[in-house]
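Here is subunit A:
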Amino acid sequence: MSRVEEKRFLKPGRHLLMGNVAMSEAAIAAGLRFFGGYPITPSTEVIEHLAYRLPQVGGVCMQMEDELASINAVIGASLVGVKAMTATSGPGLSLMAETISMAANLEVPFVFCDVQRNGPGTGFVTEPHHNDVGFMRFCGNGEFQVITIAPINCQELFDLTITAFNYAELYRAPTFIMSDAYLGHLHEIVEIPSKEEILERVIERELPDDFVKKFSYKDETTGEYVIPKPPVMGTDYCPGMFLHQPHNYEGLPTPKPMQFIETLIEKINSRKDEICMTEEYKLDDAEIIVIGYGLPVRASYRAVDMAREEGIKVGVFRLITVWPFPDERVKKIVKNARAVIVPELNYTGMIAEQVERVTPLETPVIKIPKVCEFHHPNDILKKIKEVAK
Partner candidate 1 sequence: MSIGRMLPNEKPEHPYVLASYAGSLFGNFATRFCSGCGYGIIGQLYTRVFEDLKLDPKLYPTIIGIGCYSQILLIVPAKSQKILALHGRAPAVATGMKMANPKMKPIIFSGDGDCLGIGGNHFIHLCRRNLDCIVLLFNNSIYAMTGGQGAPTTLYGAKSTTTPYKMFENRSDGVKLAIAAGATYVARTTVAHPRTFIKYFKKALKHKGTSVIEIVTPCVTYFGRKNLDSLGAEYLGVKGEKMDTGGKMIDWIKRNTVRINQAKFMSEEELFNKYVIGEFKYDPSKPEYSEEYAKIQKIAMEGK
Partner candidate 2 sequence: MFLNKNRCGGCEMCVNVCPTGILEIGDELNMRVAYIPRVKAGKEKYCTGCRRCEFACPEWCIYIIDESKLEENIEKAKT
């Protein structure tokens, strides 16, 4: 099947790609073979591009009759051993909530791309508005932990999608890629690495050696939460029944539901060092800290450079993974700060509340809310100067 392998990767080099298309190409390179979706602005380009490309590599791209059917079909495909993904926007995420909680119980790996738009309700469909950040954390009934990744440009949309697929295979929790109406339609230059470099990073779906333990469990001797490889229906590595009630590692119902919920949440929280990705910029001697994620970070970099020219000591701490929130790292950074500024593309400040939770009481946390328009570096610079006085 070398023809298929050739078609799986784009030619290495520089390409001009739209955000949605860059994400689709990264997904195909990472091994995506089933996509179930429903057209919704602003994520329609994903399904259009994949409908053209996936049959070329032997995959299946299906346009289902509604969002509920698309996410259920993605779960069905993932159970049979194929990497699967779906892409939608705010209203679609609301509809898919029940199935996401079922997938979290059964520990089925899948990737979900949310190209956010204005809300609540239908909203302005072509305006970006990061209003699903809190919803992604508590998406669906029941308690579970999710992983959310927030890229800021098309190059990151390519690289971090491959990371998202790897996380889904390793940690078996719902994995979200957070993009928005602007980033999805942005055309930028993307550096595509060579075939060997991509293949080194990708984690494929394979059967393990131990066929007894199929779901996550706590190892009594070491206290570690072990996550085995996902079971595949149609082979011998499959539990007797997939029942979405609290179960033990073999899939049979357990009389201790609290232990089950603890495993679902702690298997991610105990691995925050490996999962959480953050980036620091000019933080060594900073007294004022700007914490951000997604698009506003691009304006923050420029604002921080302008402020440093005037002599104000300020730096940027960027969250690449938004959930699980990296408590310990943020606490360490803001311990000696004079003020923390959190620019977000929403009004409530969902991540600002999390930052407030870990900062000391005397340190003010200042929000810069904006809805459907972008932060100009001058807005952030103004707030920095106000605090610096």
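To be clear about the criterion, a contact is a pair of C-beta atoms (placed from the backbone, for glycine too) under 8 Å apart; a residue touches a chain by one contact, two chains touch by 3 or more; residues count from 1.
Regarding candidate selection, all candidates are chains of the complex that A comes from, given by their letters.
Being a predicted model, the structure only gives us computed values, none of them experimental.
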item	value
Touching partner of subunit A in this complex, picked from 1 or 2	1
Subunit A residues touching candidate 1 - in the complex, by the definition given at the top	3-4, 7, 33-34, 36, 55-58, 60, 62, 64-66, 68-70, 72-82, 84, 98-99, 102, 233-236, 238, 240-244, 252-253, 255
